[in-house]
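Heads up, one of the protein chains got dropped from this complex, but the rest are sitting where they should.
Up next, subunit A:
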Amino acid sequence: MFTNVIRRCFVPCLIRRSLSIVSNNSTVSSSPIRICVIGSGPAGFYLTQNLLKLSQTIPTTIDIIEKAPVPFGLVRYGVAPDHPEVKNVINTFTKIAEHERVRFIGNIHIGKTIGLKELQEFYHIIVLAYGSSVERNLHIPGETTLENVFSAKDFVGWYNGVPDNAQLRPQLNHTDQAVIIGMGNVALDCARMLLSSIDDLAKTDITDIALDTLRQSRIRHVILVARRGPMQVSFTIKELRELTKLNGVQSMLNKEDFNQIDQTMIDKLERPRKRLSELMLKTARTKQSQNNAERFWYLKFWRRPKQLNGKTLVESVDFEHTESVANGDFSDPNLSVQPNGTIETIPCGLVIKSIGYYGVQIDPWLPFDTERGIIRNRQYRIDDRPGFYCTGWIGRGARGVIAETTTESHTVAKRIMEDVEQGHLTNLHDVKSGGDGLIALAKSRQIRCISYEDWKKLDAHETNLGNAKGKPREKILNIQKMLELTAS
């Protein structure tokens, strides 16, 4: 009976598949074009969505390769726990991953266990979408020697359940003052985690370890420090507004910092920068509104960190005051500054550096701009590597929210399909095995690939664990355990 079933299902299936290959009348190739997207964050998923849309009449398959055993990149590990609505995009991503022409392949580290060049055997087109995961450093004394000094990347990884950051152990109960160096959205996220009420955080997917540590936190003052002025801040208005509305938390902006900003200057700005500046101005000029505020956040401008001080734990930061260079325009986003000679010491027991990220060169064969931390590319086509493209932060730098990456992916998908249709790619007639070949190679190297179905098992487990505690999920922090749960 079993062989009957096989004969009835398997054979017609084979016939149907070979017929479809023979009968498709695409002028481009007689077997599917195999596309590989490296990275399963917003860049990878939105590019895949757009490629699917543009390739409906050309047989293509798209494999999304991910280094971690779990998909979604920064949507899982970067977006703050109290921003669940931003994570709604996961529903869109799930539909994409479950599309019949898409296959998610997790736990494959390109550049380490499988070389970038090796992928060419299985794929016609390869798109790098692996983001920017290395933090920028200050390169000042004390930065690497004192305890309780963290990069925002590690601090965020700690409260978001990145396995590598599970043992971070920030100490928050011996000090009431924290300094965050940098004024971007990640800096604001860190500030918000330190200032939010525990009851609010307890209902999110923040890890239990972080929740317990924050519950015992004595931090009451969070000071964000930037090297330039209010017109050069990198954070965006939604995140700033959120901070100004935190319950029991008082904004402490200095009116004087905004004296040079007048209406003429504001009116010349583009809408997003204009509204952001107006909100900062309003916040600075409004009298203290919260009488029962127990926690405070400050923005201090024109200060560049020079040195961290302390015996074993950090105890203070020395800043040199800065001023704009001669003829500098106060509202210039690229304003240059120079020290003006004054040094100021700010005491603190915790330092978080949040000054940006850059990308890594995952394979020496990849043309790379080490200074900017991006792949060398022209209009998303990687230099000197036909068939190779890039999208997202790794191609344009680590700036911008998901919306910008989504917009960019439309253009990148168009570019790729143009190259396909105009015959710029010469290997499209080759028959390639795509994911089947890649998975076989991975197996031969003892790598266990995780499928989307496997992820869903882990997903269900995390969700059930979390729901039992009134949280949307409890993230598993141990890679081995994750792999076990994807097999159960």
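The rule is short, and it goes like this: a residue touches a chain if its C-beta (ideal position, glycine included) is under 8 Å from a C-beta of that chain, and two chains touch if they have at least 3 such contacts; residues count from 1.
Quick note on the criterion: contacts and distances are computed from a predicted model.
J.: Could you tell me which of "Trafficking protein particle complex 10", "Aminotransferase class I/classII large domain-containing protein", "2Fe-2S ferredoxin-type domain-containing protein" or "Serine/Threonine-kinase" is the UniProt name of the chain missing from the displayed complex?
T.: The record names the chain that does not appear here as "2Fe-2S ferredoxin-type domain-containing protein".
J.: Check each of A:K112, A:R241 or A:R399 against the chain that is not shown and name the one that touches it.
T.: A:R241
J.: Which one, A:K306, A:H321 or A:H410, makes contact with the chain that was left out?
T.: A:H410
J.: Which residue, A:I58, A:I140, A:A166 or A:V401, contacts the hidden chain when the whole complex is considered?
T.: A:V401
J.: Using the document's definition of touch, tell me which of A:Y46, A:F72, A:Y123 or A:F319 contacts the absent chain.
T.: From the options A:Y46, A:F72, A:Y123 or A:F319, the contact with the absent chain belongs to A:Y46.
J.: Give me the subunit A residues in contact with the hidden chain, please.
T.: So the residues of subunit A touching the missing chain come out as 46, 49-50, 53, 83, 85-86, 88-89, 91-92, 236-238, 241, 271-272, 275, 401-404, 406-407, 410-411.
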